[in-house]
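Complex shown without one protein chain; remaining protein chains in place.
When the chains are written out, they are named A and B in that same order, and each has its own residue count from 1.
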Amino acid sequence: MGARVYPYLMVLPAVLVVVGVVVYPVISGIMTAFYDVTLRTLNTGTAQFVGFRNFERVFADPVFVQASTNTLIWVVLNVVAQLGLGLALALLLHRAMPGIGFFRSGILVPWVVPSVVAVLTWRWMYDPSVGIANEILLKLGILDRYHPWLGDTATSLYAVTVESIWKGTPFVMLLLLAALQMVPRSILEAASMDGASGWRKLWYVILPQIRVSFAIAAVLTFILTVNNFNAIWLMTEGGPLNSSEILFTLAYKYGFQRFDLGKASAVATMLFVGLVIATTVYLKLIQAKEGD
Amino acid sequence: MDTAAIHPRQRERSAPRVVKRSFQLPKPVRTALVYITLWIAFIWAVFPFYWMIATSIRPKDEIFQRPPSLILNGATLQNYIDLLVGAQFWRFAMNSLLLTVSVTIISVLISVTAGYAMARHRFKGSVTLPLFMLYGQMFPPVLLLIPFYVQLRFLGWLDSLWGLIPVYLSYMLPLCVWLMRGFFSQVPFSLEDAARMDGCTRWQAFWKVILPMARPGIVAVATWVMIHTWNEFLYASTFILSDTKRTLPLGLSGLIGQYTTDWGVLMAGGVLTAAPILLVFFILQKQLVSGIGGGAVKG
């Protein structure tokens, strides 16, 4: 077998599985956005092609604008905080010292807790009647009375974001920690001999080494955040008064509360296209830099 | 990218600054600072989990106590006993175990080969292929449920744990391949060439030289798959119908009531679900250390 066939053979299984299972649902999901699919038309098989009608109906919904803004805030806060904290934690945990395994495992806990239970625990901690978060902040003197974090339209989105950052950071930490561990020791030693130390070594030696992993972590965090449904749905259902509504929860409401699957798919398709464009552009930029 | 050396321009730029090396804290202070930061991070990460455990062993009438108390006044293991004595829990756990082990092994095998090929070889599609695979993950999964269901029904994979494996693979693989590709691109392939010149076959070079170096990455990917399969809920809840084929997360959601929830039992269930994975990771994390990076970065 020639060396040229090798890589294709090695990639084949992954491609087969993904293409085999995912292609039909995704195409069908996108098609739905262009038909007037409701439970009724779906069941009677009478869904009509409606062109961009579903998209127009989505744009006409005032909630859509708010959900878009919220999505932007939600994504930016999550991605920035998770990457920043994840990198900081990875650097902290990337050392040999007594008890480091204990810290590594502990900091991974949020990721391991089943999402539904984690979200409900946070909701319970935020509760204005029995929430421990309120009690702690009260004891620390930050609050003077229990605050309805999820019930205040000014704080609901941010309260949910905190949970999501808590849950998502360990994954970034783990990826970057693994990447750091793979930086060959010789490079670090060479840098040390050059007299580089501390921040400079981090910035000029370590980060360039792990930048591919960092870029990948960024893409994954981005996708996982946009498609993070549990956190918002189980804590606020997008409320109160749509103050924590993101496009995903809006699509869910269209789809499974109104059973207007065409409209839901229109939102989902927009999200999909947005994600595709954003990731592609980002990765192209990274690659352009790599080729530098 | 594959070049491991420091960029010359960067070295130039950094050189003059070495002279005005700034003030540095003495070592014991720095160590203390590191520990303090670690403890803060640890408490932040673990506190909600602690709160779950506390809720799960609290007497029922203390759960609504105000003000809530950080420390337990009494403890009971009744919730755990209730869960563990019923046959249901063990069956759910076995189902989850079966799924998780299969999906983890298969996806690690497939993604290691694919990731390696993509990082090592430049070939037609080596860049676009993984991107295309990733696109499949970008459509909000909830809205794919109906077509997915139709497809699985057509294939006869509904209500079957084995049928769930390809579904999970399709959901895990794109990310795994991506991650593996990233990790492998960090490996200096010059070592592989050296090994081959020493008379190793392609396979031996890969097995003996590349894999040990990529071990932290593989462990990270395996952990990701393991955790996500173990906790996956949406697909399992839609495609598994029989009581006997349920996984742990489905069992957990069954503990959430329509009106009110027995928080103690639910939290106990959450702790029991998370515990095995935590244990596995505690063992695995030692493997996060690779053959090459093994040493510590001296802060």
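FYI, a contact is a pair of C-beta atoms (placed from the backbone, for glycine too) under 8 Å apart; a residue touches a chain by one contact, two chains touch by 3 or more.
Just so we're on the same page, contacts and distances are computed from a predicted model.
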item: Protein name as given in UniProt for the chain not displayed, "Spore coat protein CotJC", "Sugar ABC transporter substrate-binding protein", "NADH-quinone oxidoreductase subunit N" or "AzlD domain-containing protein"; value: "Sugar ABC transporter substrate-binding protein"
item: Chains in view touching the one left out; value: A, B
item: Listed residues B:Thr31, B:Thr76, B:Ser102 or B:Thr261, member touching the removed chain; value: B:Thr261
item: From A:Leu150, A:Ile165, A:Leu180 or A:Met270, residue that would touch the chain that is not displayed; value: A:Leu150
item: Residues of chain A in contact with the chain not shown; value: 38-40, 42-44, 126-130, 146-153, 236-237, 239-241, 253, 256-259
item: Interface residues of chain B (partner: the chain not displayed); value: 60-61, 63-66, 86-88, 145-146, 149-150, 153, 158-159, 237-238, 241-243, 250, 253-254, 256-263
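As a working rule, only the chains that are shown with their structure count from here on.
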item: Centroid distance [mean C-alpha coordinates] between chain B and chain A, Å; value: 14
item: Chain A-facing residues of chain B, complex; value: 1, 4-7, 10-11, 13-15, 17-18, 21, 24, 31, 34, 37-38, 41-42, 44-46, 48-49, 51-52, 55, 63-68, 70, 110-111, 113-114, 116-118, 120-121, 123, 126-127, 129, 131, 133-144, 146-148, 150-151, 166-167, 169-170, 173-175, 177-179, 181-183, 185-188, 213-214, 216-217, 219-220, 223-224, 227, 231, 233, 248-249, 252-253, 256, 261, 263, 266-267, 269-270, 273-274, 277-278, 281-282, 285-286, 288-290, 292-299
item: Residues of chain A touching chain B in the complex; value: 4, 6-8, 10-11, 13-15, 17-18, 20-26, 28-30, 32, 42, 89, 91-97, 101, 103-118, 120-122, 124-125, 129-132, 135-136, 138, 166, 170-171, 174-175, 177-185, 187-188, 190-192, 194-198, 200, 204-206, 208-210, 212-213, 215-216, 219-220, 223, 226-227, 229, 248, 251-252, 255-256, 261, 264-265, 268-269, 271-272, 275-276, 279-280, 283, 287, 290
